[in-house]
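Shown next, in structure tokens, is the structure this report addresses.
Apart from one protein chain that is not included, each protein chain of the complex appears where it belongs.
Let's turn to chain A:
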Amino acid sequence: MTESAPNSTGSVYLSKRFTRRLRRRRGREHLLRAAGVGAVMIAIGMLAVLFTSIVLQGDSAFLQTRIALEVDFDLETLGVDSAEREALEDGSYRTLLHQALYDRFGRPEARAARDQLTAMVSDEAVYRLRDRVLNDPNLIGQTQRIWMPAASEVDLIAKGVVPRDLPEADRLVSDRVLGWMGQLREAGDLKTVFNTDFFIRTDSREPEVAGIRGAIVGSALMLLVTLVTALPVGLAAAVYLEEFAPKNRWTELIDVNIRNLAAVPSILFGLLGLAVFVRLFGMPRSTPLVGGLVLALLVLPTIIIAARAAIQAVPPSLREAAQELGASRMQTTFLTVLPNALPGILTGTIISMAEALGETAPLLMIGMVAFIAEMPTDFNDPAAPLPVLVYLWSTSPERGFFEKTAAAILVLLAFLLVMNALAVWLRMRTQKRG
């Protein structure tokens, strides 16, 4: 601007200085675009690394190794004198299992070898043999070929999660066990199948048979509590604030409060739940009821904000038309505004439920860190929801839980993906219509 005006415009645009500057400006422009694309690429790349690493770590947990053994249901081995049900309940099914292994491979003389042999099959097999006999006492005296889950170490080797050419000390199982595994595989008595246990069983101390069904049920119960408490309250609050609230300091205070609560760290809601629900009201710890209430408080701001936005988006002409026809404000709100805001409210609700499903920290505060093997059936049964199970498994020292953790994460992400896709689809549909 300070330069003197040029005599002829053409000469300026052709001058060396001008072209140099133009080139520099364009160069900067390209640099900026490249930086932007680079940032997006980096972000996508990092997330891709995250998901690939979890998929690679978790896919093997969907497979399970099983071993078939000829089990001779012999009263003497069981240490029982009669085939009565009561007597059978006290039988030593562990001995039965060990005997089946000895029958297959011969009883090793050295104690260490014997321990290695008997540790090849999961402890869970003992209980399954017992259940089998108690369900069908006619088995006594027969010999049956039964598939049983392999122990976690054998499972990991058989699936190739732990390579078998490691030195013996790093490999989880000894050369001897590897030899037995080879024999079993040659005879067709060792197979790797889809891990149904993972989906139909509850948590267990044995990684090879631990499952997520209890956690899924726990999460579902908890989300149900969250939904039935947070949705009506959140919706009512949004309706009041958008349609009825006078513009005064009190309303403003509520508004600021909601926005702040949406950004309060989730762990503090856990402390609130511990101090108020558990200690003050004496509600039982680590139950879906308390967890659901804490999560309801946590997602309430999200629901309110989403519902308010949806209500705001309803065109004022609809309100005016309804009132013109003689509807009261309440009738206008409930018969005209809310039905039109419904898709937006639903989208917000689904997103907030997804948020609640993935939340872990506040649940740890109210005691949801316990090992729970029973299936929760009631809102007052102790439960460990899915993300808590992920956390618990990730802190387990057993090697076998590692892949299970990643697999549980995959299931959790699948649920979230479905919920979010539903929300996005709902929103796109309404946008098209509007």
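By our rule, a contact is a pair of C-beta atoms (placed from the backbone, for glycine too) under 8 Å apart; a residue touches a chain by one contact, two chains touch by 3 or more; residues count from 1.
What we mean here is this: contacts and distances are computed from a predicted model.
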Q. With one chain of the assembly withheld, which option in "Pyruvate ferredoxin oxidoreductase alpha subunit", "DNA-binding transcriptional regulator, PadR family", "Phosphate transport system permease protein" or "Cytoplasmic chaperone TorD family protein" matches that chain's UniProt protein name?
A. "Phosphate transport system permease protein"
Q) Among A:173, A:239 or A:384, which residue is in contact with the omitted chain in the full complex? A) A:239
Q.
With the missing chain put back, one of A:14, A:37, A:200 or A:373 would touch it. Which one?
A. A:37
Q | Contact with the hidden chain (one of A:167, A:282, A:316 or A:397) | A | A:282
Q: From the listed residues A:146, A:177, A:304 or A:346, report the one that touches the chain absent from this view.
A: A:304
Q) Touching the left-out chain: which of A:57, A:116, A:174 or A:323? A) A:57
Q) What is the set of chain A residues that contact the non-displayed chain in the whole complex? A) 25-26, 28-29, 32-33, 35-40, 42-43, 46-47, 49-50, 53-54, 57, 232-234, 236-237, 239-241, 244-245, 253-254, 256-261, 263-269, 271-272, 274-276, 280-283, 297, 300-301, 304, 328, 330, 351, 354-355, 357-361, 364-365, 369, 387, 390-391, 394-395, 402, 405-406, 409, 412-413, 416-417, 420-421, 424
